[in-house]
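Below is one structure, written out as structure tokens, with a few remarks after it.
Removed from the display is one protein chain of the complex; every other protein chain stays in position.
Order as written gives the chain letters A and B; numbering starts at 1 within each chain.
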Amino acid sequence: MSVKEHSGDYFIPDPSPWPIIGMVSLLTTLFGGALAMNGISIGKFIVGAGLLLFFFLLYGWFRDVIKENLSDCYNKQVDTSFRMGMFWFIASEVFFFLSFFGALFYIRNIALPWLGGEGYLGATNEILYTGFENVWPTHGPGQLGGDFQAMGPWGIPAINTLILLSSGATITWAHWGLKIDNQKQLVWGLVATVVLGLLFVILQAYEYGHAYAELNLTLESGAYGSTFYMLTGFHGFHVTMGAIMLMAILGRSMKTHFSAHNHFAFEAVAWYWHFVDVVWLGLFVFVYWL
Amino acid sequence: MSTTTLTHDEAHHHEAPKGWRRWLFSTNHKDIGTLYLLFALIMLFLGGASAMLIRMELFQPGIQFLDPDLYNNLVTNHALIMIFGAVMPAAAGLANWMIPMMIGAPDMALPRMNNLSFWVLPAAATMLILSFVVPFFPGGGTQINTGWTIYPPLSVQVGMSMDFLIFAIHLLGISSVLASINIIVTLLNMRAPGMTLMTMPMFCWTWLVTAFLLILVVPVLAGGVTMLLFDRHFGTSFFDAAGGGDPVLFQHLFWFFGHPEVYILLLPSIGVLSHVIPAFSRKPLFGYKSMVGAMLAVATIGMVVWAHHQYTIGMSLGAVTYFMIGTILISIPVGLMVFNFIATMWRGSMTFETPMLFAVGIVLMFTFGGLSGVMLAVVPADMQYHDSMFVVAHFHYVLMPGAVFGLFAGVFYWLPKWTGHMYDEKLGKIFFWTNVIGFNITFFPQHFLGLAGMPRRIVDYNMMFTEFNVVSSIGAMIFGLSHLLLLYIVIKTIRGGKKAESRAWEGAKGLEWELDSPPAFHTWTVAPQIK
Partner (left out) sequence: MHNNHTNEAYGFESKPLSKPRKHDRFPYLQTCLKGGLLTTSMLTTGEAMAEYGLNFPEPAAGVAREIYGIHMMTMTIATVLLVIVFAFVFYSLFYHRKSRGYEADQEFHNSWFGNWSWVIVPALVLGVDLTIAGKADAVLKRVWDVPKEENIMDVKVTGHQWWWEFDYLDHDIKVESRFVPKDKSGDLYLREVDNRLVLPTGVKIRFLHTSADVLHAFWVPELAVKKDAIPGYVTETWAELDREGVFRGQCAEICGTWHSRMPIVVESVSPERFAAWTEDQKAIKVAAAAEASADKEWSMDDLLAKGKGLYETKCAACHQVNGMGLPPAFPPLNGSALTTGAIADHLDIVIKGKEGTAMQPWGTLNDLEIAAIVTYERNSWDNKTGDVVQPADVKQAR
């Protein structure tokens, strides 16, 4: 990469309305959300309006970016900026998930032993919860949410693991296709990835339904329910976002927006997809299995 | 790879867009920097106004005019507004203005996103202010009486306003993370040819480290408050022992963010000092490399000592010992920084313009605050200090000199560059002296209050604490009013004054001083070649 030759041509976009629209949409959504959560019914509509505006913003912003890209505004240095930006964005996401994993580890290795009378704060059990034992899964000494069954790893979760892992493979296969300008391989690789991604989301939704209907495993099921749904839920949300991004990329691939040398958007989505994949492996091991 | 650019690319006609679009839709780092600084100034006054109400309430024993929940809500908002609204945006404003100019880049690496990270801030401020005002409306729930640490279960008791606060924190987090990404990418990818990481200006280094810290810790806070939101509304029990959770878990998540946050506030100011002190000592920064090393050490150790805010929660002996020793060790890199500043002044040829006055003041007063920090770090002693006014004194001594005064120094130092005018030196000096004297009168006596047994966050106190509170409140008025002078000086400088040369200060070094004062709308469209 040669910064020297190109820094003079570093692309500085025109003034753009999107950021401020972004602000308005975020503000509206969250304002409505706060109202809705407190039972003020108009809140839902405000959230809806905010989200609509948000999608409009995403559409508009990315449309501009695509336009600029297609009219060759971006030199190599700009491309590097985008890549680094995406990389650090994913890094921040990793730490977001780390907070939930941290909560899981803390509860299992520190909080529950105390409640169960082990370790340093043993008096807790003696005085407040005689008879409560530290076993996992648990819904705590208060037995919140009533009796429930935990989600075993070897049913749907194992299948989902396979699905996500193979989707990682298909997207890599698509990438190889792209690198040798094999349009067909690219498109079919992406189609396969999207299908696998959607399948994952559907199975996950089914699993939730099963958990609520048959296992009585709910958000209210104490520490187990909380961590289970929080981790899998946020992950599922990320998969959904990833799947939408994949579809966008698929559309662009079909319009032959990408070339062997210029396909930052594709790679960004692929990285994101791999990130989601790795998080799932963590989930599988720590939430379902151990 | 192509070298063509769009014909409407702004970089090619060198004047500013006109009218409101220039500000609302901006993709120019200087304009966005100005917006950041303006926003920070407004927030400083807002946060300061709440501080003044706090101090007026504490002026004498008894409840004067604030009901207890309102008092605690003011404390909460004061802290959040000052930290997230004033200090961090001001530092980001300096970064926006100076980093591209310092490294010879045409702009920030991702200019549109730059604008987004600014505009999320007013949205966050709106949510914060809403969290303050909704309780005044029927059905709005209770005031946020938790302090800025929003520990559950108290924060679960609070009404709707807490949800606004949580969302405000989410927005602030989004803004910080986006801004940090931008700064990292700019610093790594946009330096002029020939400028290596180890030759880039120290201010850039401090921001590079700050941005990394932000990316690593802000998402954890976001996760923590998200769990809080779920505990409040969706029946989870992360922080509820009945379900197997633990209120203390939230404290860990908060301080995993919170402690690195204090270095996030500190480091940009250290960066400013690393320019101001050499400039007015007329000799290069002492120990560039050790400065970089110290900073990395502060960031690393700073990430793993968070629980020194929680010594009283009943951690095991092993845990407190670890956190104590880790915390005390931070004095090594910070001490090295202080040492480097002193060594830069040593055998220099010093003059004392306003930025330098602030710099010297910072070195002295920050050291004072840092030393009381080391006292706090000692676990058994912190069993006394914790949650008393002694802690309040400590952190204002590090926050004001360590963060705010550093930003003031930066503003005075670069104001001639930004506006093209010299500020009024005499007024600047008056500002410095009233400010510093007011500051010390306000916060010095609070150490004694804490030792004598006055807890923090109380609206009403026994008369044995009267004397020092009176002194502190009077100091706060002097201190507060002195900021009006700052406002006046800044406005006056924008509107006119002695023309500033491109190198406004005799000893100033660096690329930014090669540019005109004020610089053109687009600078370094052709990268300078560093030898």
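The criterion applied here is as follows: contacts are C-beta pairs under 8 Å (C-beta built on N, C-alpha and C of every residue); 3 or more make two chains touch, one makes a residue touch a chain.
Note that this is a predicted model, so its numbers are computed, not measured.
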Visible chains that the absent chain touches, using the contact criterion stated earlier: A, B
Option touching the unshown chain, where B:92, B:105, B:248 or B:404 are the choices: B:248
Contacting the left-out chain in the complete assembly, out of A:121, A:150, A:247 or A:278: A:121
Per the touch definition above, residue among B:199, B:300 or B:384 touching the missing chain: B:384
Touch with the omitted chain, as defined above, among B:142, B:434 or B:525: B:142
Listed residues B:39, B:164, B:368 or B:431, member touching the removed chain: B:368
Chain A, residues in touch with the chain not shown (by the definition above): 114-115, 121, 123-124, 126-128, 141
Residues belonging to chain B that touch the chain removed from view: 61-62, 67-69, 72, 135, 139-143, 145-147, 151, 153-154, 156-157, 159, 240-242, 246-248, 281-287, 289-290, 293, 312-314, 317, 320-321, 324-325, 328-329, 331-333, 335-336, 338-339, 342-343, 345-352, 360, 363-364, 367-368, 371-372, 374-375, 378-381, 383-384, 386-388, 444-445, 448, 451-453, 455, 457-464, 466-468, 470-471, 474
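Assume only the chains that are shown with their structure count from here on.
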Chain B - residues contacting chain A, complex: 1-6, 8-11, 17, 21-22, 24-28, 105-107, 109-113, 115-116, 118-120, 122-123, 126-127, 130, 139, 141, 159-160, 163-164, 167, 170-171, 174, 177, 180-182, 184-185, 188-193, 215-224, 227, 229-230, 232-238, 240-246, 248-249, 252-253, 256, 314-317, 522, 525-527, 529
Chain B-touching residues of chain A, taken from the complex the two chains share: 3-20, 22-24, 26-27, 30-31, 33-35, 37-38, 40, 61, 68, 71-73, 75-77, 80-82, 84-85, 88-89, 91-100, 102-103, 106-107, 110-112, 114-115, 119-121, 138-142, 144-145, 218-227, 229-230, 261
